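Only one protein chain is missing; all other protein chains are in place.
Chains: A and B, in written order; residue numbering restarts at 1 for each.
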Amino acid sequence: MTIKLFTLLMQAALYTLGISIVSIVIGFAIAILLSAAMLSGKGIYIAPARLFISFFRGVPLLVQLLLIYTLLPVIGINVPSIVAAIIGLSLCTAAYQAENLRGGFDAVPKGLVEAADVTGFNPRQTFFRIRVPIALRLTFPALVNEAIMILKSSSLVSVVGIIELTKMAQDLSSSTYLPIPIFASAGAIYLVINWAIALVAGRVERSLPKVTA
Amino acid sequence: MLKRHFLKTVVGTALLLGTALSAHAADDALARIKAAGVLKVGTETAFAPFDFIDAGEHVGLNVDFFAELGKDLGVKIEWVALPWDSVLPSLEAGKYDIVAGPATITKARLERFKMTSPIAEATVAIMKKAGDTSITKPEDIAGKAVGVGKATAQLEQLKEYSATLPKKVDIHEYVSFNDSYADLAAGRVVAVANSLPNIAFVAKQRNGAFEVVTPGFGKKTYFGFIGKKDDDSKTLVDYVNEETIKMKKDGRLGKLQEKWFGTKFDTPDAITDPAF
Partner (left out) sequence: MIFDPTVILDKLPEIGSGLLVTLVLWIVGIVGGVVAGFVVASARRFGGMAINGVLGLVVEVLRGTPFLIQVFLLYYGGPFVGLMLDPIPCGLIGLTVYAAAYYSEVFRAGFAAVPPGHVEAAECLGMTRLQTIRRIQIPEMALIVLPPSVNLAVILLKESAVLSVITVPELTTVVSAIGSQQYAFLEAIFVLAVTYWVIVEATDRLGRLAERRLSRLRFSKA
């Protein structure tokens, strides 16, 4: 392991981090939409949302990524590698985040929702001002876990042409014939990023107001 | 309401613009590439010495070749690197204009794709661990574990060859040839079957660890780049053909071959009836 190799890994790790962060954020927005659909009580919203969650939880990310990369052009949407990677990760994490949020929404005290209704909140206000913040607070640890999962899953996006940390490690391993130090270093980088996420998340969580279901 | 109306206008304008643009755009691949100033090339970066990653950098004969081609055409080259088994499907899906690879020019591929003028020989041979005396000629791989790349013509040739041997070869298919070299070093396979220019390069690079077993076992074949077969791509494939022949005549291709293979190949201008 030379400094040069390690620098290359660190540069690739920036890709990993960037793609993961963007995907988590987009995935969260989609997850909120999915939750809204699930809570709407209307079949025409619930059915597609349920199908979405079932599909993206049920198919390996590797397969999803290939589908997005090579199937979308067939229906006229040709996206470059980076977009395909972000779409794949976002949709996948959206399904998982929606599942997590569902638990949170279920735990939002009924009384609070009723109180909001009585006070004259319209359903959208109740959803965004009461249900979402409380559900998010309740499921925050699960969200952090999911962020870590996505960071790790981003190791698969090289199948659509992105050179991120794992792919870089693979390339370096085959040109230097040093699999152990290189893969171990790559693993260590993932670990450090994940620990950092957990540390920051812990701080954030402590600063959030306490909610008991 | 206002918002919705605004959205409609934007979408409508965009659609109109899109139609107008595509109507005015040049109507074949080469003209579009020239207009865009970018040629998108798909490849796999685990196929030394054509495309590989050396200390984090994408290098190889393909990179040099397309740099020359880009200079002549006046466009930038944009590389898209995928695992080999999705390189050709992604060409068909329109992810890029042409595939570097290169790929062995075979009968099966000519049915599906247009292959450009050969840039090197592709005849398949065996590479073994240096000093392995149990393999001295190709037929010695009968009944033994041999590595090869997934979705490659080398795999098809190895299968065909295996069927002629008294004992079938235990074929291990790898995502990339790089992985098969790693397993040859580890000892999970006793040989790797790949084209001569590739294994000659790898054997030299890994000074002393690997050895090429000559002669090759496969039929004499050649490497070319791969384009789509439709009319739209014809101008592009023709252009790459002309460029290859031009570079061959003015000595640039020979220099590249010297640089990357350490030897020059005599390649025909076109392959219409491949041996395999």
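Keep this in mind: a residue touches a chain if its C-beta (ideal position, glycine included) is under 8 Å from a C-beta of that chain, and two chains touch if they have at least 3 such contacts.
Keep in mind that what you see is a predicted model, and the values were worked out from it rather than measured.
K.L.:
In the whole complex, not just what's shown, which of A:M10, A:A47, A:I77 or A:L191 touches the removed chain?
P.N.:
Touches the omitted chain: A:L191.
K.L.:
Touching the absent chain in the whole complex: find that residue among B:D54, B:E92 or B:D238.
P.N.:
In the full complex, the listed residue that touches the missing chain is B:E92.
K.L.:
Can you work out which residue in A:S35, A:T126 or A:S153 touches the chain that's missing from view?
P.N.:
Residue touching the absent chain, from the options given: A:S153.
K.L.:
For chain B, which residues touch the unseen chain?
P.N.:
85-86, 88-89, 92, 112, 150-151, 172-175, 179, 182, 185-188
K.L.:
If the missing chain were put back, which residues of chain A would it touch?
P.N.:
Where chain A meets the chain not shown: residues 54-55, 57-64, 66-67, 70-71, 74, 148, 152-153, 155-156, 166, 169-170, 173, 179-180, 183-184, 186-187, 190-191, 194-195.
Just so we're on the same page, only the chains that are shown with their structure count from here on.
K.L.:
Using mean CA coordinates as chain centres, what's the gap between chain A and chain B in Å?
P.N.:
Centre-to-centre distance between chain A and chain B: 35 Å.
K.L.:
Which residues, counting only chain B, touch chain A once they are in their complex?
P.N.:
Interface residues on the chain B side: 45-46, 52-56, 80-83, 86, 89-90, 93-95, 176, 178-179, 181-182, 185, 206.
K.L.:
Inside the complex, what are the residues of chain A that reach chain B?
P.N.:
Against chain B, chain A makes touches at 4-5, 8, 11, 66, 69-71, 73-74, 78, 81, 158-161, 163, 168, 171-177, 179.
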